[in-house]
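Have a look at the structure below before the remarks.
For this depiction, one protein chain was excluded, whereas all remaining protein chains were kept in their positions.
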Amino acid sequence: MRVHFQNFRKELKKNKALFLMALPAVLIVLVFSYLPMSGLVLAFKEYRYNKGVFGSDWNGLANFRFLFSSGVGWKITQNTIFYNLINLVTSQGLAIIIAVIISEIKVIPYKKITQSVIFFPYFISWVIVGTFVYNIFNYETGLLNTIITGLGGEKINVYSIPWVWPIIICIFNSWKWCGYNSVVYIAAVTGVDAECYEAAEIDGANIFQRIRYITLPGIRATVITMLLLNVGRILRGDFEMFYQIVGNNGQLFDATDVIDTYVFRSLTTSANLGMTAAATFYQSVLCFIIIMTVNGIVKKIDKDYALF
Amino acid sequence: MATVSMKKERMKGTGIRKGRAAITFNILGYSFVGLTALICLLPFIFMISGSFSSEKEILLHGYSLLPREFTLEAYSTVFRFPEKIIRAYGVSVFITAVGTGIGLFILTMAAYVMSRQDFKYRNVLSFFFYFTTLFNGGMVSTYIFYIQYLHLKDSILSLILPGMLSVFNMLIMRSFITAVPSALIESAKIDGAPEFTIFIKIIMPLLKSGLATIGLFMALHYWNDWYNAMLYLNSEEKYPLQYMLYDLLNQAQSLARIAAQSGVPMDNLPTNTLKLAMAVVATGPIVLLYPFVQKYFVKGIAVGSVKG
Partner (left out) sequence: MKKKLLSIALAVAMVMSALTGCGNTADQKAKPKEEKEETTAESEESEPGAEGENAETEEAAATTAAELDLSKQVEIVMYYLGTEPAGQQVIWDQLNEILLDRLNCTLKVNFISFADYPNKYPLLFSSGEEFDIAYTASFLNYSSLALKGAFMELDELWPMYAPKNYALASETAKKQAKIGGVTYCIPSLNRTYSAYGPIYRKDLVEPYGFTKEIENFEDVEEYLDIIKENYPEMQPLSIYSMGSDVDDCFMYYNGMYPIKGSQNDFFWIDPTEENPQIITYYEYEKTPEFLEMMNRWNEKGFYPKSALSDTDSKKFNNGIAPMLMHNVDNYVSSAVNNPEWDVHYANFATDISNLSFTQDAMVISNTSKNPERALALWDLLTTDEEVFDLFYYGIEGTSYELNEKDEITMIDTDNYSTSSMWAVRNSEYLKNSVGTPDHYGELKDEWNAYIKEDQGAQKYRSFVVDTTAVETEYSACLNTHQQYWWPLELGYTDSEEGLKEYQSMMEAAGIEKVREELQRQLDEYVAGLQ
């Protein structure tokens, strides 16, 4: 312990300025994130309004029971991870492709316009996206069925086919986030040392080789950071997206229910704050285990790319 | 500037194979990006055209590229009390400007400290920050803490402080700083420059695209945030624009839920066109921020300019 402290003092003396520079951020996070964290105990309490968070009685793991009674917990955990994985691959993949292409585009107005336009979906809230989705896929007047019947085909009731919904959700998710995510990669590409490109030119590398050997390795640090950050929230579902696209359509729940939507539905029927806290805690712990494992592996392979 | 023109000259003299690759890339890349942009643009057009259509046409025929039965009715409803909208604009602009300005500076300092290889506690610090994305106190205790101890109820600070430091943004920023060659810092240190001066004079100018990216993200976050306003604000004159939008978009759904469980009849719900018009009004100005930020994403500006 004393050795640690001495080391700390030594470091403090050596890098006093760095400590000071990190201090504002540390304080803000401490006050606004760490102090309220004491509320985590709520997951293990039988919450009573008149007793408050700390005064309420402990009730062990009872709050966790609602997730796992009737076997729903496993199903929604699976779904959450599944959706996050496919969404991670597709939306980040698409964002990288777009970023690489856009940074190679030489026609400046075209570059600027497409880059801005791809960002637009980010601004459309899920509520509105939800009504668009319904307008496209509903059986009677939907755009899809209008096209199909126009081509002489049979109408399809998309809302009774659960397996297509992961695809639909995945497409809309990528669509919504590709612009936002690609900005990170575009910025990363601009950070790649220009000399490398010049050297490549001299060596006569073609455009594909340039991307393969210079651009992609150049943004590797950013790609890995983004992947790790997303893996760290692999158990959190984008509530708004699922809720607005699927709504109350029970037929699709098996395929589309994630932890967050399930908890929301339970909450509207029983106002049990302990249950929500338990669900959040469960998500946190699993995320923690997963990210520690993945980060540990990354650290073994290349220390520089680990998150912490 | 010089490097760019040099590059162009070299390009002219490259071989045929390289030229063919460039043509292939251009055809594929330009059309891919163009198509994606189109898909991203369409819903936005639907939204705008819908906001100028008559409610009845939308209900009967769905959305279209051009307004059906052009009318300004929805907008006149939005602006029935223009001073409300204008004040909300003011609030949104204020929190976005102040929050982004201060937050970006604090965040970048912390990210810089975390990126310094010679700082012993950089991983500890990263973990300290990252941990808050895994665990949080939950809505209840955060709410109680902010209200009882920080006195944020009905305070404009509740819109600025809690969301100031996104750890995600901080870690993305760190990945950008990592791309800056450490030799630059080393040489500055040898020249005897104090840490803070190095950060301001050397790191910040090199980080233009990174700062633009994260600044953009932060500004968007502040602009789009309705959640804190929903939780903490009571008085209408402090409502930001997005909260007004959120309120309008979600009222119908919530009222429907109430009506399904009790006997309340539902009158005077916001119409679809009103929702779309409000969405257009609320997103309008922030959409223009992106093209403005774009000019900082110029390739090769980063390292080359300093070295040259």
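Each chain gets a letter, A and B, in the order it is written, and its residues are counted from 1.
We adopt the following convention: a residue touches a chain if its C-beta (ideal position, glycine included) is under 8 Å from a C-beta of that chain, and two chains touch if they have at least 3 such contacts.
Since the model is a prediction, treat every value here as computed from it, not as a measurement.
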item: Residue, one of B:S31, B:Q148 or B:S187, that touches the chain absent here; value: B:Q148
item: Residue of B:F25, B:Y121, B:F199 or B:Y246 touching the missing chain in the full complex; value: B:Y246
item: Interface with the unshown chain - residue positions in chain A; value: 31, 35, 37-38, 41, 47-55, 62, 65-66, 69-72, 130-131, 133-134, 137-140, 157-160, 246-251, 253-254, 262, 264-273, 275
item: Hidden partner chain, residues of chain B it touches; value: 55-56, 59-60, 80-81, 139-140, 143-145, 147-151, 153, 230-231, 234, 236, 246-269
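Keep this in mind: only the chains that are shown with their structure count from here on.
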item: Euclidean distance of C-alpha centroids - chain A vs chain B, Å; value: 15
item: Complex interface listing, chain B residues touching chain A; value: 3, 6-7, 10-11, 14-15, 17-18, 21-22, 25, 29-30, 32-34, 36-37, 39-41, 43-44, 46-47, 62-63, 106-107, 109-110, 112-114, 116, 118-121, 123-130, 132-142, 144-146, 149-150, 161-162, 164-165, 167-168, 170-172, 174-176, 178-181, 194-196, 199, 209-210, 212-213, 216-217, 220, 224, 245-246, 249-250, 253, 257, 272, 275-276, 279, 283, 286-287, 290-291, 294, 297-304
item: Residues of chain A that touch chain B when the two form their complex; value: 7, 11, 15, 17-19, 21-22, 24-26, 28-29, 31-40, 42-43, 47, 52-53, 94, 97-98, 101-105, 107, 110, 112-125, 127-129, 131-132, 135, 141, 143, 175, 178-180, 183-184, 186-195, 197-198, 201-202, 204-208, 218, 221-222, 225-226, 229, 232-233, 268, 273, 276-277, 280, 284, 287-288, 291, 304, 306-308
